[in-house]
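A single protein chain has been omitted from the complex, and every remaining protein chain is retained in its original position.
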Amino acid sequence: MTEAASAIMAPAGGGLLPLPVLIPAAGVLLSFLLGGRKAERVAFGLMAVQLGVAVAIASLVWRSGEPLVYILGGYGPPLGIALRADGFSAAMLIAASLIMPAAGLYARVNFATPDEGEKRAPLVFWTLLQAIQAALGLIFLGGDLFNLYVALELLTFAAVPLVSLDGRPETLAAALRYLMFALFGALFYLLGVALLYGAYGTLDIVLLARQIRPEPAVWLAAGLMTAGLLAKTALFPLHLWLPPAHANAPAPASAVLSGLVVKGSFFLLVRLWFDVLPALPVAVPGAILATLGSAAILGGSVLALRQERLKLLIAYSTVAQIGYLFLMFPLAAGPWAAEAFSGGVMQALSHAFAKAAMFLSAGLVAESLGHDRIAGLGGAGRAMPVTFLALGLGGLSLMGLPPSGGFAAKWLLMKASVEAGQWVWAVVMLAGGLLAGGYLYRVLKPALSEQPLRLKRAPLRSREYVALTLALAALLLAFAPPAFFAFLQIGRPGAGLALR
Amino acid sequence: MTSATLAGLVGAALVGLGLYGVIADPQLLRKILAFNLIGSGVFLVFGIVARKGAAAGLSADPVPQAMVITGIVVAFAASAIAVALTLRLSEETGATTLPPDALARPPGEGADAE
Partner (left out) sequence: MSVLLALDIGLAFLVFAVAAWTVFAPGGFAATVGYVVYGLLLSLVWIRLFAVDVALTEAAIGSGVTGVLLIGAAARLRGAEATAREGLTGLTRLFIAGLCLLVAGALAAVVLLLPDEGPTLAPQSMQSLPETGLGNPVTAVLIAYRSFDTMLEKVVLVLAVVGVWSLAADRFWGGGPGEARAERPEPTLAFFAQVLVPIGILVGVHVFWVGADEPGGAFQGGAILAAMWIIVMMARLTEAPQTSAFWLRAALIAGPAVFLAVGVAGAAVAGGYFAYPPGLAKPLILFIETFMTFTIAVTLAMLVAGPPRREPRR
């Protein structure tokens, strides 16, 4: 064993880092093996453990004020693989560990397993749900670019079959389109990885960051990897796969797909541009990304306004909200960098909770009414008040109205863009907020009308409360203390400079 | 012009060729073939990197080789899923291409469909 092996046990608590990957991975294997009812039980049991581990990791990161590191197998970088947890990782890990069991609780009705025997959809769902957890855990904690490629493929293979789970032809087409974009993304990411290895002989993020210089191989690698990750994050103009995939998937799957899966590739983009490539002059690429983001915000919101179906409207809203995430890239350098970073992270977190809440609510609407046509929502709000409360509160965060996490995010981003003199992003955000208000009004106005409405089936209160809890979480993020923002800065390169 | 550089150039050409096949050919099976071409092109770029990393008595750096092996297995798994989806789509709809308007009814559509 190399000397790096002695670093395994230090800093204390680094040993927790493999767990958010290994526990759900073990769950996948167990659920698949045992099948039937046990698959679901394994999933819930291990998701509870996962939450505990995520909280433990976050508290260790907070207490040490430094990122946690773990070296796998006793072979450290550059030969081996390291895991790293910084503030952003820990926050996303906790969000994922909360949203996934919530989607699971909601899904117990959709994917109920009979007492004896096994059915297709439940087994696939409970197995793949845990696979998404393992993949996201690795994405948030991975410190090696090839390891992250394996994580991306894990995520794709877990997410695509969830889209086609109910077997209707539209879902098959949507899943295929998703798979095509995802494969394109993974291959171009891998090509960039090859070029970076060819240039520097290592794929460890920290080691690369120290050695990276602006040279043609690095620029091409950055371009290829970014293009690939943008396809997976569905940023305009590579967003075409998202609305059919997220709208046609079963509701709990849509919640996870829009809330978390899409944030995985975004997380890697942040890792790439903020952790690996800051030595490059990032002003122009940052501006390009933010321009695409602005197009997504405006275009996605306008398209959402024109939708006739609730789930498609929410899916286009995802396309728009993803655009906000990219506004943090041109604001990465300068005294406003910490604010912009916090704003971007807040947007990722609050959108995850809010969008998950909205998709679960939309699922309840579709099940209770038998359809999800917006035109037919008259009076639904009075018939299903808790559901529409969840939908409305989630929408509040999307619009960026106080008090909500979305408001905090947009406030930080607007403040940073004004301070940086890049006014245009602030204008785009305001326009986006107005448009979001527009498409939410389209949904809530008929819902809150006085029309009487007969429900085919009343929604289960417990499922409504699950959706409501997620929406409230999005709101609660608004009340994050300043310590939370300091926490998010832990491990951010250059963070020490800009916290004032 | 060494064999490694040749292989790298072929890899670059394959990536371009495969990309064309993916974007331009509407047939799903051809897209899957083209994805495999892109993949093998990417692996060849790893290959030239490995060969240029010959040292310590080895003719090629083992780390990129291991990555290519992992990549080949993952590429096969991706092809398997893509083929299964394509065959099922063809069984259900008779189509071997992706329908241009993939935005159809989300689930929950009950008896009162239009």
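In this document, chain identifiers A and B correspond to the written order of the chains, with residue numbering beginning at 1 in each.
The rule is short, and it goes like this: a contact is a pair of C-beta atoms (placed from the backbone, for glycine too) under 8 Å apart; a residue touches a chain by one contact, two chains touch by 3 or more.
None of these values were measured; they are calculated from a predicted model.
K.L.:
Per the definition of touch given earlier, which of A:93, A:138, A:303 or A:346 contacts the omitted chain?
P.N.:
Checking the options A:93, A:138, A:303 or A:346, the one contacting the hidden chain is A:138.
K.L.:
With respect to the chain omitted from the figure, which of A:44, A:62, A:75 or A:411 is a touching residue?
P.N.:
Final answer for the missing-chain contact: A:75.
K.L.:
Of the residues in chain A, which ones touch the absent chain?
P.N.:
Residues of chain A in contact with the hidden chain: 1-2, 5, 8-9, 15, 18, 21-22, 25-26, 28-29, 32-33, 35, 70-75, 78-81, 117-121, 123-124, 127-128, 131, 134, 138, 146-147, 150-151, 153-154, 157-158, 160-161, 164-165, 167, 172, 191, 195, 198-202, 216-217, 220.
K.L.:
Touching residues of chain B against the unshown chain: what are they?
P.N.:
With respect to the unshown chain, the touching residues of chain B are 1, 3-21, 23-27, 29-30, 32-34, 36-37, 40, 43-45, 47-63, 65-66, 68-70, 72-81, 83-88, 90, 94-97.
One rule holds in what follows: only the chains that are shown with their structure count from here on.
K.L.:
Hey, how far is the Cα centre of chain A from the one of chain B, in Å?
P.N.:
Roughly 25 Å, centre to centre.
K.L.:
Flag every residue of chain B that touches chain A in the complex, lowest number first.
P.N.:
15, 22, 28, 31, 35, 38-39, 42, 45-46, 48-49, 52-53, 63-64, 67, 70-71, 74, 77-78, 81-82, 85-86, 88-89, 92-93, 98-99, 102-113
K.L.:
Residues of chain A touching chain B in their complex?
P.N.:
These residues of chain A touch chain B: 79, 146, 150, 153, 156-157, 160-161, 164, 166-170, 172-177, 179-180, 183-184, 186-187, 190-191, 193-195, 197-198, 201, 243-244, 247-248, 250-251, 309-312, 363, 365-367, 369-372, 456.
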